[in-house]
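The complex is shown incomplete by one protein chain, all other protein chains being positioned as in the whole.
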Amino acid sequence: MNTSTTDLAPSLRERVRVFIESVRFERAITTLIVANAITLGLETSPAVVARFGAILHVIDRTVLGVFVVEVLSRFFAYRRRFFRDQWRVFDFLIVGIALMPASGTFSVLRALRVLRVLRLVSLVPSMRGVIGALLTALPGMASIVGLMALVLYVSAVLATNLFGDTAPEFFGDLGASLFTLFQIMTVEGWPDIARPVMAQLPYAWMFFVTYLLIATFMVLNLFIAVVVNAMQSQVTEDLKGEGEAHTRLILDEVRALQREIEALRGPSTS
Amino acid sequence: MNTSTTDLAPSLRERVRVFIESVRFERAITTLIVANAITLGLETSPAVVARFGAILHVIDRTVLGVFVVEVLSRFFAYRRRFFRDQWRVFDFLIVGIALMPASGTFSVLRALRVLRVLRLVSLVPSMRGVIGALLTALPGMASIVGLMALVLYVSAVLATNLFGDTAPEFFGDLGASLFTLFQIMTVEGWPDIARPVMAQLPYAWMFFVTYLLIATFMVLNLFIAVVVNAMQSQVTEDLKGEGEAHTRLILDEVRALQREIEALRGPSTS
Amino acid sequence: MNTSTTDLAPSLRERVRVFIESVRFERAITTLIVANAITLGLETSPAVVARFGAILHVIDRTVLGVFVVEVLSRFFAYRRRFFRDQWRVFDFLIVGIALMPASGTFSVLRALRVLRVLRLVSLVPSMRGVIGALLTALPGMASIVGLMALVLYVSAVLATNLFGDTAPEFFGDLGASLFTLFQIMTVEGWPDIARPVMAQLPYAWMFFVTYLLIATFMVLNLFIAVVVNAMQSQVTEDLKGEGEAHTRLILDEVRALQREIEALRGPSTS
Partner (left out) sequence: MNTSTTDLAPSLRERVRVFIESVRFERAITTLIVANAITLGLETSPAVVARFGAILHVIDRTVLGVFVVEVLSRFFAYRRRFFRDQWRVFDFLIVGIALMPASGTFSVLRALRVLRVLRLVSLVPSMRGVIGALLTALPGMASIVGLMALVLYVSAVLATNLFGDTAPEFFGDLGASLFTLFQIMTVEGWPDIARPVMAQLPYAWMFFVTYLLIATFMVLNLFIAVVVNAMQSQVTEDLKGEGEAHTRLILDEVRALQREIEALRGPSTS
């Protein structure tokens, strides 16, 4: 019996795979996601829910049902290879979240249903390309992000000790300080934090100005790392390709010369 | 009769076209636009309107009249080709807005009259060049702008569900959330939104910090896309041209060598 | 008599010029400026003025006296060529401001005395270089700055007409609107302006979002113009020089080949 299953399954699996990878199927799923995006948007309005709540709920359940069937089909079609493609894993997690019980302390999971719309990214090639480009920039940022995290942590401990009693709403505990210093790193509203502290501790400006200079300088360098990286992979590669083409052109001609001289030498030695 | 019109019209149309494209005519229109810009500026002052309102109104009507005649002349001169030049279409829309009835619910159209001053852009070549450069940057931004719109929409639905009851002034409905998240994307005043929400929902910082990091990272990448594009079209082209010139120089010399060797071979084989 | 003056003056003028251009004189002037910078800083403190006001005033008057003598000496030494160097003209204006009667409606001129400290820039070569680099970036920015001014003006007239009655503190008259829109161009505090207006005119978000996108996109392009310009004058020139050196190296060798082949041809034809 096992043998017959193995005999039968491949052809069915093959047909499922072909169907899943067909343009028509992708278009249908894309349409479903867009429709679901609209219904999820409409569900945020209590007035709309009061009137069309039942319909919206049915659509939402149906779309989820289709997604579940889709993911199961992919499992059936790709088996172990399913987890090799990061976009399939992404789809799997999105559908998984939607299936979890969304009640009690997990009620936030119900809100996370909308992440489903992000599946659109995995279906539109140009967006997949943008995400890919964004992700390739990440490894080059690791060292400097690590340094920023270290500076953030050290500054947060320091600020909690120094200003914890003076401004408890900003520096009351380590978590508050981390959030406040992250905020100052974005340069947003830093004087609203620094001025009240400075009113009580006049020398506090030294901490804030130093931290701001170091933090923005590190953000600038993070930024430069990403720009230089993008330049290197796009502008430099382009110029290198051009340079190589030119060199090959010159070398071809020089080698033609070489052959001619050799031809010249041939009869002269004979 | 039709034939005679066709015979007569071309020469008149030709003369209108020459007149419209003359430098003198362009200068006159430019002067009119600048004068209109000043009168439209003066009209914002109630004191000036009280004293010189009648004169300003007459100038405004006259300028509009001239613009209408100008657009009609262009229609007459270019016929179907009128809509081929985007600047002519731009002028046409501007004049069209000014002619619409500006009363009742359309009173905002009266204020839009000032867009007429933007016609200056279509008349000054260097500004037309800047606009052209700005527009060529747009297609390269399409994918990432699409991704940003998607993230904005998904985050807005999520934020409305999560924070709609906690902070109705910021996240009360989908529109409010979209505006608030667009604001956070500009990094402006984000702690004023995040802190009150966090006072009630302590874990809200996860949403705000994640959204801020993703949004600014995407803005940074949008920015890099534009910079790399500008670099590629200006710096790279420049260097490529230089590289080509050098290669041609070398190839010329190598080919001269080739000819000499061939000349050398000629007598040696004879 | 005229002749004798002309005979005598050149030698005296030459000696004055040599003295003025000497390193010792420049150092003395630099020291005076730094000393004056300190006294002007001290004069901002009422406590210090109460105790040392007389001394500070004497130092200030003395430094000014030296500067006047210095400018007059330069006039004597360079005559018509005085106005050819922009730094000399800058020094002349600074000293001129200090000599104007600083009372009544011109009391602000007394505060402008501190601009004198900026003379330091004209004396330190590396700072003069930085200012030079900043100024060379300006012409390339002209078109886009012009376009930004146009957009600012048109938007200000539009905003005054649309929001003048709703938010008179921000859009009450053309001047207020220009300042407010300049502020929004810096992205600083724009929601504090947009939100109150939107509370009364719900569709106002269209104006603010559109203006913000256009304004920041133009600032970004201004920024790119400056970056590309700096790249072109520094990185590109560097690479071009390198490319030329390489090409010369190759051409030298190819030409050496040419000479050898000619030498080869010489005896073979003889």
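Letters are used for the chains, namely A, B and C, taken in the order the chains are written, and counting of residues starts over at 1 for each.
What we mean here is this: contacts are C-beta pairs under 8 Å (C-beta built on N, C-alpha and C of every residue); 3 or more make two chains touch, one makes a residue touch a chain.
The structure presented is a predicted model; accordingly, all values stated were derived computationally and were not measured.
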{"item": "Displayed chains contacted by the hidden chain, counting the whole assembly", "value": "A, C"}
{"item": "Residue of A:V49, A:V95, A:V124 or A:V254 in touch with the missing chain, whole complex considered", "value": "A:V254"}
{"item": "Sole contact to the chain not displayed, among C:V18, C:L72 or C:L134", "value": "C:L134"}
{"item": "Residue numbers in chain C that touch the chain omitted from display", "value": "37, 40-41, 44-45, 108, 110-112, 114-115, 117-118, 120-121, 124, 126-127, 129-131, 133-134, 137, 179, 182-183, 186-189, 223, 226-227, 230-231, 234-235, 238-239, 242-243, 246, 249-250, 253-254, 256-257, 260-261, 263-264, 267-268"}
{"item": "Residues of chain A in contact with the chain not shown", "value": "142-144, 146-147, 150, 153-154, 157-158, 160-162, 164, 173-174, 177, 187-192, 198, 205, 209, 212, 216-218, 220-221, 224, 227-228, 231-232, 235-236, 239-240, 243-244, 246-247, 250-251, 254-255, 257-258, 261-262, 264-265, 268-269"}
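Definition applied: only the chains that are shown with their structure count from here on.
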{"item": "Contact-graph distance - origin chain A, target chain C", "value": "2"}
{"item": "Same-site or different-site touching of chain B by its copy chain C, using the half cut", "value": "different"}
{"item": "Chain with minimal offset from the mean of all protein Cα atoms", "value": "B"}
{"item": "Rotation angle superposing chain A onto its copy chain B by C-alpha atoms, nearest 5 degrees", "value": "90"}
{"item": "Where chain A and chain C are represented by their mean Cα positions, the distance between them in whole Å", "value": "42"}
{"item": "Chain B and chain C, separation of their C-alpha mean positions in angstrom", "value": "30"}
{"item": "Per-residue multi-chain contacts in chain B, two or more chains", "value": "187-189, 227, 231, 235, 239, 243, 246, 250, 254, 257, 261, 264, 268"}
